[in-house]
Structure formats: structure tokens, C-alpha cells
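With one protein chain held back, the other chains of the complex are shown just where they sit.
This part shows chain A:
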Amino acid sequence: MADSEVTDQSGPKDGIERAKNEGKELTKEEKQRLRKEKKQQKKGKEKKDDKAPKESQKEKPPAAAAQPSTQPSTQPSTQAPSQKVCSAVPAPAVAAAAAETTAAKEKPTKSKAELKAERRARQEADRASKQGKKGDGAQAAPAKSKAAPSELQPVVKRLPEHIQVDNPDVLKKLAKKLERQQIPLRSDYGYKVSLFSHLHQYSRKAPLTQQLSIPSSVIHPAIVRLGLQYSQGIVAGSNARSVALLHAFKQVIRDYTTPPNEELSRDLVNKLKPYISFLNQCRPLSASMGNAIKYIKKEISNIPNQCKDKEAKNKLLNCIDCYINEKIVLAAKAIAKYAIEKISDGDVILVYGCSSLVNNILCEAFEKNRKFRVIVVDSRPRLEGREALRRLVQRGIRCTYVLISAVSYILPEVSKVFLGAHALLANGYVMSRVGTSQIALVAKAFNVPVLVCCETYKFCERVQTDSFVSNELDDPDDLIVTRKGKTQLENWQDVELLGLLNLVYDVTPPDFVDLVITDLGMIPCTSVPVVLRVKNVDM
């Protein structure tokens, strides 16, 4: 498949200009015409690569960039190439300015075509570099040099839908997209605090699966089960969710058969899209899940065409197993090795909530006969610390248990604080369970070192400075508690001025964190973008 490079501006120009003049989106006919024109210009015209990044600089990141990737999914298979290009690009998720989204609404017509072309060009560069690596070193060099300058260019970013709930246009587009994929739309629940009106707030009592027909023909049953487990909180925790996701995808791949006249590399990715939308509706995807999905899509699209079904599927299953083994299991071992150096005899270690990685480290250190005791800090309403407490006590580690409001009482006894992370952001902030930043703050006030443990696959290219712009709102009814027979907040919905806020994540500034232990070694918080850059070049 030698998709050659495509021009960007000449063909669809008139259609785009017309649409721009009229200020409307391209109609279906116009879009089909665009594609036809692009195909005609496939052979021959050389697209200048430097032009594409410049155009991306001119363009505003559109929120509707999701559209070009999903709109063609209903078109016949000839649209598959453009789609594959869009999905295979390791485009990072977020962080354009919110003010630009409304302006971007006016410009999606122009940027859609340009984006597609630019992505196709990048895909070509990647493929050329791969083929070059196999044989020719000289080919690899120009591919790499092409890759290097493009890394410094601003990457086209799109704003995810789940932080634009207050924008009715975005909600309409989402509803349309879900309708096409035949996935039910989950509705928000309860009064939302005004500061968070841009986020979804769902109720646990109304899972999405209730709205699905039985048997569901669109969504694989393993995915339905997974979605239910996510939304009810049965599978919780960053690593657990990623591993469950990958196992479910393995099942999907095993049950997949390529339809006739289709290519596995393109069709399978299309099949996965509605599943991912469904899971996103059940519970917003975590950063680790996002990275895992990117990896899978890349692996699928890199399957050569000549491969038979069975071979291809085996290859994919192996890839997934490899990913889990490398990025999660072996990474945990490496992190434990580094972390054990930091634990000395007589230590009093404070942990917060239930982090599988931190529990792993403590259990390994205990097996290596280090003498220490652990203080588990927990918080309402999730009370995940009790699970961590059970696991540690089972191993025989001496534990103390307090709630987060007592942390300034207990901290003078503590010698080190170990925290887990949900994601590490590119500006050095640590995104983790709500309450982590508080613990780091109080530890800093008492001069206790704070160590964060995080695998590299959780590193994320987003940037964020506060816990408001991108967060998850959990079911507000969880805060209700009955004490001494009285439930104060029972009828909070009836009182119109009363709101309940149940945040899931918060961000910890890097000045509170002393060290981050990753599978690549022990790094300061501010070195996260360096690691991301190194990883991107490798990939």
C-alpha cells in the first residue's frame, strides 16, 4: 500500500472557500467531493512537509477534529485510508485554549482537510522510516530528520468532549456520534456546582448498560461487562483499569473475523471505536487507558496486508501481552527495586488510599526484611485505604489507620511519604486521587520527604495547573452518611441552594514532590517532559 503524499490546498480549496464564505459546515456531498479530489491528486503531487506544520500553526485546534475521524466511519470502505491515518497518529489529547473552541467552530472546514493531509504525510513518514530501518540506513536519516523538526512544531490538539459539557454544540455532536454508533447517551445527574458545570456528573444507580438492548449486537459482551464494572467502581485504580481493558480487547480480537473485502488493519480499528465511546460513556478514560489504546491502534494499523487473519490475530495478542508485561508488571518490579533502596530500617511510611504500585513496593520491601511500619491514610467517601490496609495486614506488616483530617496529628511520627499517581503531566504536576495534594502539602510543612511512584506508561502530554479544568465528578450521593440514626443530607436534591461535590482527582504541584520513582529510574518531577520526548523519539 503505497499511499503517496497528498496536496493540501489546491483540490478542496474552492469547496472550502465556499463553505467558509457561507460560514457553514461542509455538506455530505461536498465532503465526498473533497475525498474524490484528494484521491485524484494522490499520484504525483509532492506535498511539502514543512508546509503542513506551518498550516497547523495557522489553524486553531478544532473541537470538531474528532469529526473527520468518525464521520467517515459510516462511509464505505474507500474512506478507510484517511481514517486510518487519523487514528494512527499519536496526537496528544488536550489543552487548547477554551476560548478558541468557539472560534474553531467557524474554521473546521478548512482545517479538516489540512489535518487529514498532514496526518497522512506523517503516516507516510513513519512508514518510510520503518522500511528504511529494515534495509537502508540512509532512508532512516531523512525520516528521522523529518520527524525531529516536526516534534518541535506545535502539535495539533483537540479538546476532549468530556470537559466541554457546558457547550451545547459539543453535546449535540456527541449525541449524534453516539447515535451513529448505536450507543446510548448517559445523562447527567443532580445539581452540579457552578464551578464544575463543564464536567459530567453521573449517578451510579443509573448505569449505561440499562439502556442497552439484550443481546447487544453492536458492542461485544466483554466490553459491556467491562463498562459496567467501570461505572460501578468494581474495577478501579489506574493499573487495574488498563489491564482489564487490554484483556477485554484481547477477547474482542480473538472473536474478530475480517469481513470480506476488508483489511484487518483498517476494519478492526473501526470496530474498536464504538467500544471506546461506550467505555468513555461508562466512565471517562484514564490517561493510562488512553496510552494503551493508542498503542493498540498503532499496532493494528501496522499489520501488513499480506498477513493472514490467524497470524495477524496471534501477533496482536502477543503484542498486548508484551505491553502488559513490559509496561506494568516488569515496570512494577523495576520501581520496587529502586524504591527499596529508599526504605531503611525503622522507617515510618505514610501511604494514602490504595495504590497497587505502592502496595507492591511495601510488600517487596517487607519480604526483603526491611523493618518498617506503615500508616495508611484514608478519606471519605471512597474509603479505598481499607483495601490497602487489608492487603498489608495480610502480609504481616504493622499498620496504623487514620482519616485524612488527622494527618497533621500523625505526621510528626512519619519519616517518608509514598504516593501513587494516576498520571504525570508534562508540566510536572502529579494527577492523583483527590486528597493527595493535601497530604503532600502537610508533609512539606513538616519537612517529610514525599516520593511519588509512577510507571512511564502513565506519563501524559497534557498540562494542567488546577483541579478544576479537567476532572471527574463522582456520584454526589456518595457523600451522604447516616450517623446516630440521622441522615442530614438525605433530601439534598430538594434544597435548591445545596450542592454536593465529589471530586475524583486533584493535581499536586511539583514543589511538594521530592522525587518520582519510575521504571526508568528516579527523576525529579520536572523531568517528565524529557521522558516523554525520549519515548516519542523511540516510538
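Operating definition for what follows: contacts are C-beta pairs under 8 Å (C-beta built on N, C-alpha and C of every residue); 3 or more make two chains touch, one makes a residue touch a chain; residues count from 1.
The rule is simple: contacts and distances are computed from a predicted model.
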| item | value |
| --- | --- |
| Protein name (UniProt record) of the chain left out of view, among "Zgc:85777", "Golgi apparatus membrane protein TVP23", "Nuclear cap-binding protein subunit 2" or "Translation initiation factor eIF2B subunit beta" | "Translation initiation factor eIF2B subunit beta" |
| Which of A:Q182, A:N314 or A:T400 contacts the chain that the document leaves out | A:T400 |
| Residue among A:E124, A:E364, A:D506 or A:D519 touching the omitted chain | A:D506 |
| Contact set of chain A toward the excluded chain (per top definition) | 193, 195, 379-381, 386, 389-390, 393, 399-410, 433-435, 437-438, 441-442, 445, 466-468, 479, 481, 483-484, 488-489, 492, 495, 497-503, 506 |
